[in-house]
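Below: one structure in structure tokens.
Of the protein chains in this complex, all but one are displayed in their positions.
Coming up: subunit A.
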Amino acid sequence: MTLLIPQRTKGADGELVVVPARHPWRWAGAALVLVLLAQFVHGLATNPGWDWPTFFGYFLEESIVEALLLTVELTLAGAVLGFLGGIPLAAMRLSPNPVLSAVSWTFIWVFRSVPLLVQLLFWANLGYLYETLQVGVPFGPGWSFPTVNLISSFGAALLGLALHEAAYAGEVIRAGLLSVDQGQHEAAAALGIPKWRQFYRIVLPQAMRAILPNAANLLISLLKSTSMVYILAIGELFYQVQVIYGRNGRVVPLLMVATVWYVILTALLSILQYYTERHFARGALRTLPPTPFQRLRAALRR
């Protein structure tokens, strides 16, 4: 909302004075929302049920920080592996080769269909289905390993998250690639730019504009999906707060510990998203709008 202060220019030379329209309902609406907000904050501060001393006691507690790091680790590893998997999936779906396209479609269909929680349990129980895993020449000699040794519960969790993420990332990347104008492909081809270079120098940077907002959504969603791996007894944030409130019974303040950390991490990712999107907006706008910091500095200077 902008506050419009009518300029008191005197109509000295007989000029007419412009009075901007007033918006009384904007003020009424703002006042109402502020009252409701104040009530909510008051409740947060005074309701003993929130138990803030316990919250602050655990917020930076060692086991929580360790769990937080594991959550960050799972998110980053899942995102990197997911997007690395998403690139070939997108390329295969866009390929004129019907086999590649069908395989990619099927992969995406399966991994978008199976709920993440169910998938995680499947991977954790892989040893039950296949006792050994074999590497070698197809139908020829090979080496086998017991599945349980290869796939730890952390491995199962990461595998589940990465495959889930890859299916979605594949679609996000494909959407981005499709958004690039056909004329760009033609111009690059007409100039004789090598195929791989066409992709990463011409098409991908333009596709990134469409990919990034969706990719950020996906990354934030993955951050929260890591809470599901608690089912495999991995000590990430959500598992750890459950362990603690299982011991001391203070459910709400400990859930708040996890909540606030998720909020902080999401805020950091959102800031990262803002600046990455800005980087890839080069050339898309005549001039980039100022960042919030630049706007603040400009306002202070005035």
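Basically, contacts are C-beta pairs under 8 Å (C-beta built on N, C-alpha and C of every residue); 3 or more make two chains touch, one makes a residue touch a chain; residues count from 1.
Throughout what follows, contacts and distances are computed from a predicted model.
J.: Which of "ATP-binding cassette domain-containing protein", "ABC-type polar-amino-acid transporter", "Isoquinoline 1-oxidoreductase alpha subunit" or "Peptidase M23" is the UniProt protein name of the chain not shown?
T.: For the chain missing from the view, the UniProt record says "ABC-type polar-amino-acid transporter".
J.: Going by the contact rule already stated, which one of A:A189, A:V252 or A:L268 would touch the omitted chain in the full complex?
T.: A:A189
J.: Among A:R22, A:H42, A:R112 or A:R201, choose the residue that contacts the chain missing from this document, as touch is defined above.
T.: For the chain that is not drawn, the touching residue is A:R201.
J.: From the listed residues A:H23, A:H42 or A:R282, report the one that touches the chain absent from this view.
T.: Looking across A:H23, A:H42 or A:R282, the contact with the absent chain belongs to A:R282.
J.: Where does subunit A touch the missing chain, residue by residue?
T.: So the residues of subunit A touching the missing chain come out as 181, 183-184, 186-195, 197, 201-202, 205-206, 280, 282-286.
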